[in-house]
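Please find one structure pasted underneath; my questions will follow.
Complex shown without one protein chain; remaining protein chains in place.
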Amino acid sequence: MLAAQVLINALVLGCLYACIAIGFSLVWGVLNVINLIHGSFIVLGAYLAFGVYQWLGVSPWYALAIAAPLFFAFGYLLQRLLLNRVISAPVLVTLTLTFGLDLILNNAMIYYFKADYRKLTLSPPTGSISLFDVVVPVDRLIATVSALALTGLLYLLLRRSKVGRAIVAVRLDRDAAVLMGVDVKSIYAIAFGLGAALAGCAGVLMALIFPISPLTSSVYLGKAFVVCVLGGLGSVSGALAGGLLLALVEGIGSTLIGPAHATTLSFVLLIIFLVVRPQGLLGRKGFE
Amino acid sequence: MTRVNLALLVLIACVASLPLFGGAYALRIGTIACMYAILALSWNVVGGFAGYPSFATAAFFGFGAYATAILLDKGVPLSVAVIGSLVICFLLAATLGIVLLRLRGHYFAIASLSLVEVFRELVNNATDLTGGGMGLNIPLASGSGILADATFFFYAMWGLLLTTAVVVMIVSGSKLGFGLNCIRQNETASNMVGLNSTLYKSVAFGLSACFVGAAGGIYAAWVHYIDPSDVFDILYSVKPIVMALMGGLGSPLGVVCGAFLYLGLEEVVWRNYIQIHSGVLGLLIIMLLLFLPHGLISLRAGMFWRKAKHV
Partner (left out) sequence: MSEILHLRNVSRHFSGLQALRDVTISVNKGEVLGLIGPNGAGKTTLVNTICGVTPASSGVVTFDGKDITRVKTYQAARLGLSRTFQIVQPFAEFTALDNVAAAALFSQPGESLRSAREEARAHLAFVGLDAQADQSAATLTLAMRKRLELAKALAMKPKLLFLDEVNAGLNSAEVERATGLIHQLAAGGITIVMIEHLMKVVLNVCTRIAVLHNGQLIADGQPRDVIKNPAVVDAYLGQQYAQRNAARG
């Protein structure tokens, strides 16, 4: 049935959206920085998966294990050395700074990798599963499960580990965290590194499903934005809620008024939420 | 008339003499310089005076471009079309502002950024009216010969710059400007002393959009062909901010200087490093934000005037 297909598609896409957004959400929620490089991180992760598969013959799943520490280190250093200097500056400055960084990264990718679209095609191809008239491509399914696993890992990290608790503390009340002895500068760098790592891993998963090109980084960024506003900042559950809602709206909207309007719809939804419920479905008020 | 405002008018007057010094290239650069200055001055009203970091400039630039193009297509004379775009953009922005300016900080920034996306997609999809993704051809409006055409558009853009500058200066010294300054410092206190902040912000947003829309209109007529990804380019939102930051937030003279300086740098980079020009722009932004956060005007104030005044 059409309805079931739309629903399953939304479910699958929603989890992928959540995975794209979770790193972005974490950085925004904890550092109060809108990281405009996020989209480019994702694309870079996709290139990593592509390169690793194309030239080393290594399965993309292993690319996840390579991407995570690499991107974490990149993000950690970026925050510690550069972003930290403007961390207490107004919105305008941090936004423009990350925009500038994104220009550099994106330009570098276009220069070295060229803007042509590439596709990571697994051989042998994995095909798709069909259940009661509902079709799901296997690669998408596995990517979804991996995406859920990643977000689950983050959830456990935030809940169970000492670093995770510190990150949540800083997100809830920065000054109180300082008084409790948390090294906020270090936490900021770790959180940003985590955000980068999650973006890189999300990119690896995206490589399995979507074509890769530096030109797509703004698309990913746009999705991350909308998911964060819809679902709420800084929490895994928020990212999941936002991702599912966005995918559902896009899916139903596509079916009813055509896919060309799907992007417009998502941004109109963004504006509506910003005005009516800026903290999102599951978020907490605050974070100007 | 303060010293700074006088300096600004003198600067703009000097720019008017550009056609005497060069051919087609100088005219082209001059027209873009005036356009950039208009964008920066306009952004400064909502971003510098009122303190609301707007990323919506591209939305109204594109909207104005298309509004003018469509009116020209219907046979409306250029001046009427541009003025029409100005008025439409003012009203549209003021209305949207009532809703969007309730948001602060990051949320307002994102909402204004989303406006660009929404406008672009709407234009993309309204193919009958706008030609959609295939773009719109604009009939040649005036003159004969390439140079005559270029000179006309230079002076059109220059005239708009002068108008924008005068309006901004009047606003700056008026009750509106004073009120926006209050809003920027402490919006709650502003309301408490009887200032209708919603109205003031809305007018500021309208002003930040109307001249931008008109500039978009002149741009469209000048280049004769526009498409959505060209005029709704996010860079038209970001560049004015960089120019304002370079020159000195809040100061009309500063932002205009920032605009000219930015254009100078952009031209140098484009001509020499075309493949990596956006990367170089990114680098420039980073250096600027790290090392000169208050813009050029912070340097000049020390050197040329004894008392640094925030305009």
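By letter and in written order, the chains are A and B; residue numbering begins at 1 in each of them.
Rule of thumb we're sticking to: a contact is a pair of C-beta atoms (placed from the backbone, for glycine too) under 8 Å apart; a residue touches a chain by one contact, two chains touch by 3 or more.
As the structure is a computational prediction, the values presented were derived from the model and not from experiment.
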Check the whole complex and report which displayed chains the hidden chain contacts. B
Which of B:Leu72, B:Ala156 or B:Leu195 touches the missing chain? It is B:Leu195
Absent-chain contact - pick from B:Thr2, B:Asn137 or B:Gln185: B:Gln185
With the missing chain put back, which residues of chain B would touch it? List them for me. 175, 178-179, 181-182, 185-186, 188-197, 310
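Quick note on the criterion: only the chains that are shown with their structure count from here on.
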Inter-centroid spacing, chain B versus chain A (mean Cα positions, whole Å): 32
Chain A residues touching chain B in their complex are 28, 32, 34, 82, 85-86, 89-93, 95-97, 99-104, 106-108, 111, 218, 222, 225, 229, 260-261, 263-264, 267-268, 270-271, 274-275, 278, 287-288
Could you list, by residue number, the parts of chain B that touch chain A in their complex? 47, 53, 55, 99-100, 102-107, 109-111, 114-115, 117-118, 121-122, 124-125, 234, 238, 241-242, 245, 275-279, 281-286, 289-290, 293
